[in-house]
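The other protein chains are all here in position, but one chain of the complex has been omitted.
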Amino acid sequence: MIIAAYVFFGLGIIFNIMGNIGVLVFPDVYTRLQASSTCSTTSVFSFFIGCMLYAGWGPITGRLVVITLFFFVTNPISAHIIGRFAWQSGIVPWRKSYLNRNDPSEDEDD
Amino acid sequence: MTEQLLPVFILLPLIGGALAMTGKLFRPLASLFRLFSLLPLLGVPALLVLTAPGVFSGQTLMVSLGGWPEPCGISLVMDGFAWVSAVLVGGIGLLVALFALSWPKYDSTFFLFYHLLLAGMYIVVFTGDLFTMFVGFEIIALAAYVLIAFEKTPTGLVASFKYLMLSSTGILFFLFGIFLIYRDLGTLSIAVVRDALAEAGGIRNTRIIHLALASLCVGIGVRTAFIPFHTWLPEAHAYAPHPVSALLSGVLIKISYFAMVRLLLQFGGAYLFDLLLWIGAVTALVAVISALAQSDAKRLLAYHSISQMGYILAVFSAGSAVALTASFAHALNHALFKTLLFLTVGTAVERGGDRNLYRLKPGGRQTPLFAAAYMIGALSISGIPPFNGYVSKNLITLGMKGSPAYILLWITGFCTLASFIKLSRIYLPGPKAAEKNLPDPVREDVKTIKRPGFSAGAAVTILAALCLGTGIFGFSAAGILHRLFYGVKIPVSLSLFSREKLFSLLPTVGLGIAVFFLVTSGKGKTLASRIKNLAPNLETVLMLFFTGLLLFSTAAYLP
Amino acid sequence: MIEILLLLLFITAFIALQLKDMLASVLMLGVFSLLSCLVFFLLHAPDVALTEAAVGTGIGTVVLIWVVHKTGRRDTT
Amino acid sequence: MIHRGRFYGGVILRILLVLLVGGFLYLALRGDPETGSPIRDYILRRGTEDTGALNLVTSIYLGYRAFDTLGETLVLLLAVSGVLLFTEGKK
Amino acid sequence: MKLKTRWAFIRFCITFLFLFAGWLLFTWSLDPGSLLAGFAAAFIIALLTFRIFVEEEEAGRRAHLLRPHMLLVFLVVLIFNMYIASFQVLFFILRGKINPAVVHFRTRLKADIARVALTSAITLTPGTITIDLEDDHLLVHWLDARTTHSRYAGNLIKGTYEKLLKRVWI
Amino acid sequence: MDLVLQYLVYFLIASCLLSMVRVIIGPSLPDRMIGLNLVAAQTLVILVILSVAMDRSIYLDVALVYDIFGFVGILALARYFSGTKEKP
Amino acid sequence: MKKTDILELVSRKLAPFMFLFGLYLLTYGHLSPGGGFQGGVVIASGIILLSVSRGIETAEALFPSFSLSILETFCFILLLAAGLAGVFLGVGFLGNPLPRAAAAGVPRVGMILLLNILVGLKVAAGVSLICLRFFREDE
Partner (left out) sequence: MTWYLIGGIFLLGMWGLLSKPNMVKKVMALSVSNSAIIIFFVYHGSLSGETAPIEGGGGPMVDPLPQALMLTAIVVGICILALSLVLIYRLYLQFGSLDIREVEKKAWKLYD
C-alpha cells in the first residue's frame, strides 16, 4: 500500500516538475495552459491517489473523494475559462500555430 | 441585581438599530420606524438612575456576560468613570438624535449607523476586556467612516478616507499592544492585568508592559486627536453632516479619551504623564492658533475641539489632587457646549448656504433662538461667567497650579475668546443695506429656506439650558464628580463669583479683544491665510503618526 | 518550514506592493492570502486557515477586482 | 515644509521612520514569551464540558466570548450597509 | 399542469438524493444526529435549488443517464488516457519542439451534459484544451497538431470519448 | 510526520515559488491566471498532504474550502475582465 | 436549440453542493473547523458562482435582494433575542441556558448550534448582498 502511494507520489513529482518547466518555457498563453493543465491535473490527481493509498480506509477517504471529484470537475472548467478568456480578449496564438480554415459543417457526413 | 442592567445599555441602541433597519426595508413606514428607533434611547436615563445608587455608594458594578467567570469570559464593568461616560453618551446621543430628526435627509439608514455608533460607544465604555474594547473601537470607527461620508460630498469622502487610513493604522498598533499583553501576562481582562502588575511589581519584565501600554495609548490616541495624531480631525469633523460632527466632536473623542484614562490608571502609566502634559499644552496652543486662522465656520470649531482636548489632557496628566475632577468636568462641559455650537453653527451654515463665515448669506441670521443658543455656547467655551466653561477653566487653573505648562493654556484662553468673537459674525444681524442689495433670486432663496423643526429647537434649548445650569451650580456638580472618583470631599474651595475672580477675568477679555483686532487687521489676515494653508497631506500625517509612536515608546521605555 | 513560508510571504507581499499592474498586484495578494492560509494551517489553526481562505481569496479578491475593474488597471503613480 | 498638501520629505525619512518602528518592534518582542496562561489551562480542562463543543475555538468564539462575536457581526452589518449605501445610484 | 407538478416532484427528489449522498460522503458517519441534520439540510437546499439543479427542459430523454456502468468505463478510459497523454506532453516539453494549432470541429452529441463531459474530457487530457464551445462547435487548442482537417482532427481528439459518451448519454 | 511527506511538502513549496514567477512576469492577464491556478492547486496538495500526515480528517475541510475559493476567484477574475481587449 | 455553455451547466450542478457544504460547515462548527462565518461565506460564494455564470437574473430569481436583506435583519433581531433570552433565563447576556448533561455535554451544544446558524445566515445574506450589488453595478 505504502509502496503504491510512493509510486504515485513519484509520478506526481515528475509531472509537477515538467508542468512547471513547461509553464515557464512555453511561448504563448495556450501552450502554457497545456503545460499547466498537465501539471495541475495529472500531478494533483496522482498526489491525491497517493494520499488515499497512504491514509487507508477511513473518514479521510470520503473527504478525499469529495475533494478529488470537485477538483476533477472544476479544474478543466478553470482551464477552459482561462483559455476562453484569452481567446476572447484577442490574444493571438503563437506564430507557428494555425487555425484550420474549413468550416466543419460542410464535411459532416450525416 | 442592578449589575444585570449593564448589557441593557448596549442592547437599547442595538434595538434602535434593528428598528431602523426594519424601517429601511419597508419604505412606506420608514419615517414611522425612524421615529420609533429613538424610543429605546429614552430608556437610558432610567437605567442611569437605577444604577446611580450603586455607583455613588462607591462600589464597582460588574457582570460577567453569559455567566462565564472573569479570566476567560467577558465582563462589563461600571465604575464612576463609566457612569459619567454613559451619562455623556446617553444624554448627548439623545439630544443630537432629536436634532437630526427634524431634517428629513437623515433617513433611517442614517439612524441605523447612528445607533450602532452609540452601541459601539457603550461597548467601549463598559467593557472590562481589552479585545472587546478593540471590537468596540472598530464598530465606532466603521460607523464613523460611513457617517462622515454620508452625504457623499467630495470633501466628506476625502475626510472619511483619511480618517480611515490613520485610525486603521492606529488600531493595528492597538492590536499589537493587546498581543504584547497577552504574550507577557496571558490574559486580556483589564482587572486581571492590573492585579498581576500590582502583585508581581519588579519580577516581570515590566518594560514590555510599558511598551504595550504605549502602543495601546497610540492606538487610542489617534481617536483622541492630540497633537501628533490630530490631523484627521479638522477635516473629518468639519465636513461631516452637522449632527454627526456634533456627536463626533462632543462624545466620540471623549469616549476614546476616557478609555485611555482608564488604561493609564489601571496599568499604572504614570511614566507617560510628563509627556502627556506637554503634549496636551502644546496641543491646546497650536490648535487654537490654527483655529484663529480659519475662515470656514465648522473647521474653526473642529480646531477648537482639538484645543479643548489639549486642556483636558494637560490637566489630567498634571497630577494634582483634583486632576481627574477638573479633566472630567471640562470634558463634560466641552461635550455640552461643543455639541451646542456645532448644532447651531451647522444650522447657520445650512441656512446660509456657505461654509465660509465671511460669505454666509444673511438668511442664516434670522433665527433668534439659535442665535441666543450660539451666544451661550460661545461664551461658555471662552470661559465667561456664569456659563459652565468658566467653572471648569477655574478648576483647570487650580489643577495646573505650579506647572510651567500653564502659561500655554493661559494663552489658549484668550485666543479662544478672540476666535469666537470672529465666528460670531455668522449670527450677528448683518447691515440692513447689504440685505437690501441682494439680487432678487437670492433673497427669494433666503426666504424659502426651511427653518429647523421643532425637535431641533428643543434639543438646542435643552443644551443651552444645561450650559447655563451647570455654570451656575457648577462647583457643587464638580464636588459630586470628585466624590464619585476619589470617594472624598473635594479638597479645594472655589468662590466662583467673588470680585477678585471676576476682575482677574478682565485681562483675558482685553487680550482676547486685542487678538481679535490683530487677526482681522491686514497683516493678521495674510498671516492667517499662511497658517491656514499649513495642513499636512496624508503621507505627512502617517509620518507624524509614526513620530508620535516613537515618542510614546521612548517615554515608556526609558524609565 | 514556517520560516521558509514566511520568507515566501514577505517576498510575495513585497512584489504585490511593487508591481505597476494593479491586477497583477491583486493576484499576488491572492497568492499572499493562499500562503498565509498555509501558514495558519501549519500553526495548527484550521479555523483561522479556513477563515483566511474564505476571506482572502473569496471576498477580498472579489472586492479588489471590482475596484480595479472600476478604476483602471494601470498604476500611473 | 508642509504647504497646501505638498510635502518635500524624501524617501530616506520614510525608511528611517520604518526602521525606527522596527526598533520598537524589536524591543517589544525581545525575550522569551510566556507560553502558559491561566485561560488556556482553564479552557483546555473545562471547555468541552462547559459548552459541549469539541472544537475549543468554537467554544470560545460562541461560548465564552460570544459578545465579541456579536460585535463582529455588527461590524459586518455596518460594512454591508456602508457598501450598499456608497454603491447605490450612479454618480 | 398535473404533469408539470409531477415532474417538479421528480426533480426535487433527484436533487434531494444527490445532496444527501454528498452529505453522507463528506460527513462519513451514520449516527442519527448527523443523518437528521443531513436530511434537513438536503431538504431545504433541494427545495430552494431544484429549479436549477435539474431544469425544466431536461424532461426529454436526452438528459437521462442510460448506462451507469458505461460512465465508470468512461472514467477509467479517461484516466488512462490522461496518464498516457501526460507522458506525451512531457516529451514535448523535454524535446522543446511543439507544433500547436487551433482546430475547429463539431460534435454529434445532443445532451448538454454529455457535451460538457466531452469538453471536460478533452481539457483534462493534456495536449488538448477546449477554448470555446458554442452549440455543437468546439474550438480546441492542440499542442501536437498532426492534421488540421477538421474531421480527422475531430476523430483524433474526441474519437473514443464521443463513442463512449454516446452510450452514457444520448 | 513521515519524512517522505515532509520532503514532499518542501518540494511543493519550491514548485509554488517556481509557478509564482509566472504570476510576476506573465505578460498578459491569462498568463498570471495560469500561475495563480497552479499555485492554488499546489497549495491544495500541500494542505491535503499535511492533513494526511497529521492523520485528522477534519483538516480536509480546509482543503475543500480552499478549492472552492480558488475556483470562484478565477471565475470572478475572468468575468470582470472578459470584455477588455488585451494589448499583445 | 438552446445554447450550451459549459460554465452555466457546471455552476447549475455545483451550486447546490456548495450550499450543502456551507450548511455542513455551519452545523458542524462545534465538531470540526468552521463555523458561522465560514459557512456563510461558502453559501455566499455559491450565490456568487451562480450570478457569475448564469447572469445576475438567475441568482436574483432564486435569492432576491429584498428577501436577503429581510433575512439579514431577521437574523440580527433573532441574535439580539437569543442574547436577551439568556438574561431572562438567568444566565446573563448571551449565556447558555441549556442544561449541562452528565456525560460529554451533548445537549449543551444547542446554544452554539443556534448562534452558529444565525450568524452564518446573516453573514451569507450580507456577503451575497454586497456581491450581488457589485455584479449588478456594471451592467
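A, B, C, D, E, F and G are the chain letters, set down in written order, and residue numbers restart from 1 in every chain.
One rule holds for everything that comes next: contacts are C-beta pairs under 8 Å (C-beta built on N, C-alpha and C of every residue); 3 or more make two chains touch, one makes a residue touch a chain.
These numbers were taken from a predicted model, which means no experiment stands behind them.
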| item | value |
| --- | --- |
| Contacts of subunit C with the absent chain, listed as residue ranges | 2-3, 6-7, 9-10, 13-14, 16-17, 22, 25, 29, 32-33, 36, 39-40, 43-48, 51-52, 55, 59-60, 63-64, 66-68, 70-72, 75-77 |
| Positions on subunit F contacted by the hidden chain, ascending | 54, 56, 58-59 |
| Footprint left on subunit D by the chain that the document does not show | 4-6, 11, 14-15, 17-18, 21-22, 25-26, 29, 33, 35-37, 39-40, 43-44, 47-48, 54-57, 59-61, 65, 68-69, 71-72, 75-76, 78-79, 82-83, 86-87, 91 |
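Methods note: only the chains that are shown with their structure count from here on.
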| item | value |
| --- | --- |
| Distance-maximising chain from subunit E - centres being C-alpha averages | B |
| Centre-most chain [mean C-alpha coordinates] | D |
| Subunit A and subunit C: spacing of chain centres that average the CA atoms, whole Å | 24 |
| Centroid distance [mean C-alpha coordinates] between subunit G and subunit E, Å | 29 |
| Interface hub residues of subunit G, defined as touching at least two other chains | 6-7, 10, 21, 25, 31-35, 37-38, 42, 45, 48, 72, 76, 83, 93-94, 96, 127, 130, 134, 137-138 |
| Overlap residues in subunit E, where contacts from two or more other chains coincide | 22, 26-28, 119-120, 130 |
| Subunit G-facing residues of subunit D, complex | 48-55, 57-59, 61-63, 66-67, 69-70, 72-73, 76-77, 79-80, 83-84, 87-88 |
| Of all residues in subunit G, those that touch subunit A in their complex | 6-7, 10, 14 |
| Residues of subunit A touching subunit E in the complex | 11, 14-15, 18, 21-22, 25-26, 28, 30-31, 33-35, 37-38, 41-42, 45, 58-59, 61-63, 65-66, 72-73, 75-77, 79-80, 83-84, 86-87, 93-94, 96-100, 102-105, 107-110 |
